[in-house]
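Shown here: the complex without one of its protein chains, the others still in place.
Chain nomenclature is as follows: A, B, C, D and E, assigned in order of appearance, with residue numbering initiated at 1 for each chain independently.
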Amino acid sequence: MTFINQLVHQDEFVGFYLLKELELKQTNGTPPKDYFDIMLGDSSGQISAKYWDVSPTDKETFFPMMLVKIKGLAHLYREKLQVKITQIRKVMPEDGVSLTDFIRSAPIRPVDLIHTISQVVESIQDKEIKTIVAFCVDKVGEKLSHYPAAKTHHHAYFAGLAYHIVRMLEIGEFICKQRPFLNPDFIKAGIILHDIAKPEEMIAQLGIVSDYSVQGKLLGHISMAATWITEAALYNDIDLQSQRVIGLQHLVLSHHNLGEWGSPVQPQTPEAVALHYIDTLDARLQMVEDALDSTPESESWTPFIRGLENKPIYRLKL
Amino acid sequence: MTFINQLVHQDEFVGFYLLKELELKQTNGTPPKDYFDIMLGDSSGQISAKYWDVSPTDKETFFPMMLVKIKGLAHLYREKLQVKITQIRKVMPEDGVSLTDFIRSAPIRPVDLIHTISQVVESIQDKEIKTIVAFCVDKVGEKLSHYPAAKTHHHAYFAGLAYHIVRMLEIGEFICKQRPFLNPDFIKAGIILHDIAKPEEMIAQLGIVSDYSVQGKLLGHISMAATWITEAALYNDIDLQSQRVIGLQHLVLSHHNLGEWGSPVQPQTPEAVALHYIDTLDARLQMVEDALDSTPESESWTPFIRGLENKPIYRLKL
Amino acid sequence: MTFINQLVHQDEFVGFYLLKELELKQTNGTPPKDYFDIMLGDSSGQISAKYWDVSPTDKETFFPMMLVKIKGLAHLYREKLQVKITQIRKVMPEDGVSLTDFIRSAPIRPVDLIHTISQVVESIQDKEIKTIVAFCVDKVGEKLSHYPAAKTHHHAYFAGLAYHIVRMLEIGEFICKQRPFLNPDFIKAGIILHDIAKPEEMIAQLGIVSDYSVQGKLLGHISMAATWITEAALYNDIDLQSQRVIGLQHLVLSHHNLGEWGSPVQPQTPEAVALHYIDTLDARLQMVEDALDSTPESESWTPFIRGLENKPIYRLKL
Amino acid sequence: MTFINQLVHQDEFVGFYLLKELELKQTNGTPPKDYFDIMLGDSSGQISAKYWDVSPTDKETFFPMMLVKIKGLAHLYREKLQVKITQIRKVMPEDGVSLTDFIRSAPIRPVDLIHTISQVVESIQDKEIKTIVAFCVDKVGEKLSHYPAAKTHHHAYFAGLAYHIVRMLEIGEFICKQRPFLNPDFIKAGIILHDIAKPEEMIAQLGIVSDYSVQGKLLGHISMAATWITEAALYNDIDLQSQRVIGLQHLVLSHHNLGEWGSPVQPQTPEAVALHYIDTLDARLQMVEDALDSTPESESWTPFIRGLENKPIYRLKL
Amino acid sequence: MTFINQLVHQDEFVGFYLLKELELKQTNGTPPKDYFDIMLGDSSGQISAKYWDVSPTDKETFFPMMLVKIKGLAHLYREKLQVKITQIRKVMPEDGVSLTDFIRSAPIRPVDLIHTISQVVESIQDKEIKTIVAFCVDKVGEKLSHYPAAKTHHHAYFAGLAYHIVRMLEIGEFICKQRPFLNPDFIKAGIILHDIAKPEEMIAQLGIVSDYSVQGKLLGHISMAATWITEAALYNDIDLQSQRVIGLQHLVLSHHNLGEWGSPVQPQTPEAVALHYIDTLDARLQMVEDALDSTPESESWTPFIRGLENKPIYRLKL
Partner (left out) sequence: MTFINQLVHQDEFVGFYLLKELELKQTNGTPPKDYFDIMLGDSSGQISAKYWDVSPTDKETFFPMMLVKIKGLAHLYREKLQVKITQIRKVMPEDGVSLTDFIRSAPIRPVDLIHTISQVVESIQDKEIKTIVAFCVDKVGEKLSHYPAAKTHHHAYFAGLAYHIVRMLEIGEFICKQRPFLNPDFIKAGIILHDIAKPEEMIAQLGIVSDYSVQGKLLGHISMAATWITEAALYNDIDLQSQRVIGLQHLVLSHHNLGEWGSPVQPQTPEAVALHYIDTLDARLQMVEDALDSTPESESWTPFIRGLENKPIYRLKL
């Protein structure tokens, strides 16, 4: 089968793909006719597609986030490549394909990411800090193994959140060595907790965020994580007024740095300052890497990247 | 005795006053001599004072927030009235004066303010909301009867916070009648809870804030109150995910309206919108009233008021 | 007949509606065919509609803001309900329907709103203030009985401006009782005058603003109202330099609070501060109420509301 | 006598000067002694001075804005030149000195500035525009011949406003020739009227603004001038709705360009755009010229200039 | 032939036009049919056009920026005038039409603009300044004779840059006479150099910018011009540290005035202040003039103009 990012004009092809989006629409003709406006996806990218002859059965058969086998024709439409689907059917068990093969995903396996995070939790020396971090990791549960870190901003794919945490932990380890005045326990805890409530803030499937939850909209992941730390402390008989609890809540609350970016307080401990800038460094460089990866090698410029002052990235030719 | 706001140039006077501020300083002479740089206060206002002949005993005797009897001379210094203290002694029991007579205070007695707030808590119909509000009012304890609402911004005096709450409750009652789509329980709860953690955020004595607490600086009263609601729910077996808990936390978190004003989320329930604007209306009008009260009738303009776009207020003459 | 907000997919219906918008368009076919792109309205809301077989006579017959009788079919198009009109004719006298039944309107009758405003004008104690307010109310004339308060922002419907004034007068009366340092005459006058020039700033019909007038664009309603006060004073031999004239002009000029919101000066009298915050409270809560009213009960979230930090409102479920 | 900008360290000198500022102060000694803290001025600049031996008679004799003859010693104090006054007396008629010789003043005589402005008024072709401009010039009266254009910002000296108008008229004449689509009548009128109410907004003597008037603070010169145009039209039976009246009011209201700079509307006629940028060009270059003039030739950098992004100006050496 | 800005509904016409834009598109029908979506242009303006029956030969024949002869029908489509092309062919030599007749162009011939600029370069008195300016003018070469000054902002047409320079030189000459403290050499040099690198920053043809160059995006014309001055100095043995070189680089670097507008330093020489405001005055008035020119006389309001606070311009009727 052909990967989406390798299709060219006039390719006829057969293969398995994911219906990332599917909408029933009507043509402008009289009478209007039904058709499917589809976004096909695989692990290499996505492409717009049309299926023109929708039968009543089809309407009952095909839904978003379903795997299908299609026969199609790639062609240029208004200067953009598009697919005209000529045949489509649902995937059957004997096809031997699995959903996770078709989605964009972190470059490290979820099981390995979770393993790394668990090991880091284990390595935290301070008992109370370790207890609180472990409680919150437990609370978010298996979602940590597959949730993205954001809807579109950065790490917006399967296991993106865990991947973001793991890369930040690497930077954190380096920085703690370079600058011994930083407390490694707080750095580790801050990195693991800073976005820990995101899986409850967002509603996602297969790494794709469809919406924010009511809690997410009314409270936000930053305040949610702060209350989780209160919960952790209460369940484990840790003094709510202790410097550990306040220190951890401060890390979470301040990690967006400014009020207009969602932080009700600004970083005021050494580790809180470090956390914000480690987070920023990792997120921004991931945006660059993701944009380069999803831009054909033949193009000098990536699309505009919102999180990078809405600028595109240029590939210098050396 | 003479009230401070009635002193005029060349008045010689005797009376009881509060040492609101007291600093030991040295003159520029050689050798430098010790003197006290003092801010005298009573319920009518405050005035700068000097006591030039400080003895070693004096240094051990006089401290800020102490009541004293003084003999003094009011005189103009660089166009401003100032007091030269010629005699000073500590107040003695037989003087029969009490600290609370000397401080700026809300115009309603604390006991009455607390009574009103308690009655409103009682009137909340929803059991869970009432339980949470009562828990938080209990948690802040007797501080609610005397804490100011802010360091300088507005209601910065004895029982200022309770007074602010009570006046807001009056407006809230009116608005709920005018606009029946608002839920009175949430309005009452939001008004009582919105600043409930301020007494833990600030360190105050007799209505005067000397500093913010470590928690206040690292977490802020908004996030603190949100975690108190979590605590209240956990202790009372109320579902943390219930719309009541989320609704109350949202009221508290959003009441500053914008991220740059300290709210990590923006108002997104009818009552949260109402709460923010009731709070603003009451605080701004109190700033006007306080500025007018502390400006001599003979002056047309009050000083500049920070919270009112840094503008002064003019008394129109009709 | 069926109210627009009660139509469901596949309804065939007959009824009277308002052509709120009507545009002649052409299909993409060759040759292109004429059709009407229509916004149907009634007092319950509005819905997009198409009339596909436009004859030359139709083009001469149907125009925006006309009442029609139609036969139609409601159907889902791209997930939104739409109407296909199969028959259409103009309303005839014998149909006994009246334009005002079909438009969105304040919940209080215009005649009652005007009556309330007149009574408040009468109740102003200061002769000169009353004269100036009455002059301006007269100048805007009958438009006060039906103009909206804005194009889209808030109170954007028939008699919206008068309704906004009347609700503000209620709040004003309450606040004057709560805070006796406010002058009721200035509060009343400020509320009635603050938007009094809006009917000259905007061009509206049946509560719907189609455009701003040249004066509205080049001067703005704030400056226009300020010059009306000058006019009122000159015609009534009131001293232009009097504190009354300056006080009233200040109320009008400052009521948007900040330069970036259109006020050339900031509020600097007690009543000007009160006016701005009363105006804000009423306008914001009306935005919430209007958004809730026009969102089906079944939906938890209203659309995004521009004037509320572009946030939607959530209905908590208790 | 010696001009102030020519004094050097250790100069002993005698001459006539203006007491631009005079404050009675006390030394820190015990007992404190009275002295005068003085700002001496002449047409070349100003310098700080002290008079240490103030007698009771002196306190009754010397006041700000008085001309005096002094004997003094210039000396460096904290790296700045200062004057120690050893003798001082009031000017007497036989001294033959006049106040206007001692103040900073526009480089063109007021009588000539007024003459130029009158000629330009005369040259306006449109009768109604000319009538309105003449009315406003009359209304401000003789103040136009001596008022400054601002308190400190630019043209802050005797006849600064008229000088600003005249220089702008020169630029306006040039631009009208270069760009014939501009209407010269509106350009002339806009330039003359844009700041015409400043003499009523500010309280000034000899080109020095001591304060803003109540009207100035509550209405601002922009809105005041707009109402003057209404007044002019009413007294001269000019239609308030005419394009001339609206056009002139628009010029005045929009000339600060942005809401945050005080304009309730933005420029929307060709002449309003031109007026704003001519005003800006003239004001900014005057700030540069005034800063260079009042900085000793020997210094490379002027002080920081608020209106120029708070930057100083450098003299390049060619 | 008919000028584009004179076409009215139902005109059938024949004439020569420029294909400013041409895109091959497909209709929504099944199967989709090819058509050309075209922007026709001549020196009077531009208009949208469709050519419905595109043959395979047509696809090989017609490209953007080509001159064609067409037969067409003007008709209203969705309230806007549009052209339906019925016949189209390439221009042939015997048609005797030339590309430059069909594009929007500065009102002065390029050869005259270049001549004026050269004369001004010649008139610079300081040898080193003249050498550097001449080097940069040479470096940009013939592009100076036809490049626009911007993509859309202002002077966005053939020879727009040279025209902008020449008009600024006129203002500069006037201002140097009015304010003799300005150095005419620096004013002349600053005006010629301020945008001199724009032709290397943008990719343009016939006065129409299609994109920015890589250098333009990564360095920007301001920094590019600063390095050109370094280059000029190095090639001509002029001291890089001289006040002339620094002064010229400062003029270029600071001419956008603020960091957020692209200037890394703010104006700090008299001539740099003048340059910025002369540039602004000329650019803004040209925006007004261009908007008025391209708006039909019958319309009172021009479209919104981005560079003028996104406001439209109104034609007052006197």
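Assume a contact is a pair of C-beta atoms (placed from the backbone, for glycine too) under 8 Å apart; a residue touches a chain by one contact, two chains touch by 3 or more.
Not measured: the values here are computed from a predicted model.
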{"item": "Chains still shown that are in contact with the chain withheld from the display", "value": "A, B, D, E"}
{"item": "Sole residue of E:A226, E:A291 or E:L316 that reaches the chain not shown, by the stated touch rule", "value": "E:A226"}
{"item": "Absent chain, residues of chain E that touch it", "value": "214-215, 217-220, 222-223, 226-227, 229-231, 234, 240-241, 246-247, 249-250, 253-254, 258-265, 268-269"}
{"item": "Contact footprint on chain A, counting only the chain that is left out", "value": "126, 167, 170-171, 174-175, 178-179, 181-183, 186, 243-244, 246-247, 257-258, 266-270, 273-274, 277-278, 280-281, 284-285, 288-289, 292, 308-309, 311-318"}
{"item": "Interface residues of chain D (partner: the chain not displayed)", "value": "27-29, 33, 52, 77-79, 300, 314"}
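Going forward, only the chains that are shown with their structure count from here on.
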{"item": "Euclidean distance of C-alpha centroids - chain A vs chain C, Å", "value": "44"}
{"item": "Length of the line joining the C-alpha centres of chain A and chain D, rounded to whole Å", "value": "61"}
{"item": "Contacts with 2+ other chains: residues of chain B", "value": "246-247, 258, 268-269, 314"}
{"item": "Chain-chain contacts as defined at top", "value": "A-B, A-C, A-E, B-C, B-D, C-D, C-E, D-E"}
